[in-house]
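With one protein chain held back, the other chains of the complex are shown just where they sit.
Right after this comes chain A.
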Amino acid sequence: MEGGDWRNSIINQLQTRNKRETSSFQDIITFQSRLFDNVSTLKNENLQLTLLNERIRFSNTESVLSSGGGGSNERIQALEQKILSQQEELTSLHRRRGESSQQIINLNAKVHDLEKSLQAKDVTISENTALIASLRAEIQLYETNMAELQVLNQVLRDEHQALQIAFAAIEEKLRKTQDENRSLVERLIKYKAKDADKMNEENEHFLKSSNPTAFFINTFGRVSFGKRSDKVRKELEEAAREGGSRSSGSGGSIDEKIIDSMPYYATSLPTKVALRFDAHEGEVNAVKWSPTDRLLATGGADRKVKLWDVSKLGLVENKGTLVGSNAGVMSVDFDATGAYIVGASNDFASRVWTVGDQRLRVSEV
């Protein structure tokens, strides 16, 4: 332990310092803080007590009647107060009663009015019911009337229908009789015509056999007619004769000569298709028979020339296709020996093929 004046001085100073700063204030501050805490707790307590007090007072006002434990003075006072309040209540009740009685009178008057109006309404209702009953009876009456009328109407309609049927039958009968009449008239006319013809015949016979002049005036028309018919007959006979001379071949005019030079052919229109086949894709532009064989050459828009064998009846056989044309073939032809074929096409060229080996021989633009 070191020691010296300086240490004693320090210790003394520290002690005086602590005495001055600490111990003199320690108690006061502690006491103050305790007081402080006390105040705050008391404040809290006070608040709680006030709350409690408030609550108790509130419950007291509610239970003041039931408690009744206070002094008699208080009780009397309370009772007096109560009586006072009840008297007030009574007066107010009286007032209210007066008001209500007034109201009752008013209401009674109203009830009277209402009853009156009710009676009036009853009267009108009974009147209206009577009216309704009479109207209903009327309706009944009209309804029966209507039914009767309907029945009558029905009867009339039936009658009308029956009459119409009768009318139709009569009309039919009329038409039949008219037809009969017409046919009878026709027959009558026919018989009349026959009679007339017979009369004419008789007249003619009479004219031919007897003197014509005797009946000249009567039968003039008929005579002239007879002359004319004779003339016609003569002309016809002449014509027939001429025709025969012509067919014998001894005419003199130029026309007759031309007609004579032409041999007669029995011409007939083909009526049945013997063979039918599709030769080309597209149009067929040209067809030619071979001069030697039973061979047919066709040229089509598909730039081909085709050879067909049609020797077998009802059967066609493609003998070959000649290619080389650059456009549709418009025309074909064989040479005289049937060994070459020439084709003309739309590409401004003509080409020659041999039939035997079907090769292109010449191509000429």
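As a working rule, a contact is a pair of C-beta atoms (placed from the backbone, for glycine too) under 8 Å apart; a residue touches a chain by one contact, two chains touch by 3 or more; residues count from 1.
Keep in mind that, in the parts below, contacts and distances are computed from a predicted model.
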In UniProt, the chain not displayed here, chosen among "DNA replication complex GINS protein PSF3", "Autophagy protein 5", "Trafficking protein particle complex subunit 6B" or "Glucose-induced degradation protein 4 homolog", goes by "Autophagy protein 5"
Answer key for A:T30, A:N46, A:S117 or A:T354 versus the chain not shown reads A:T30
Touch rule applied to chain A and the missing chain gives residues 1-2, 4-7, 9-11, 13-15, 17-18, 20-22, 24-26, 28-30, 32-33, 36
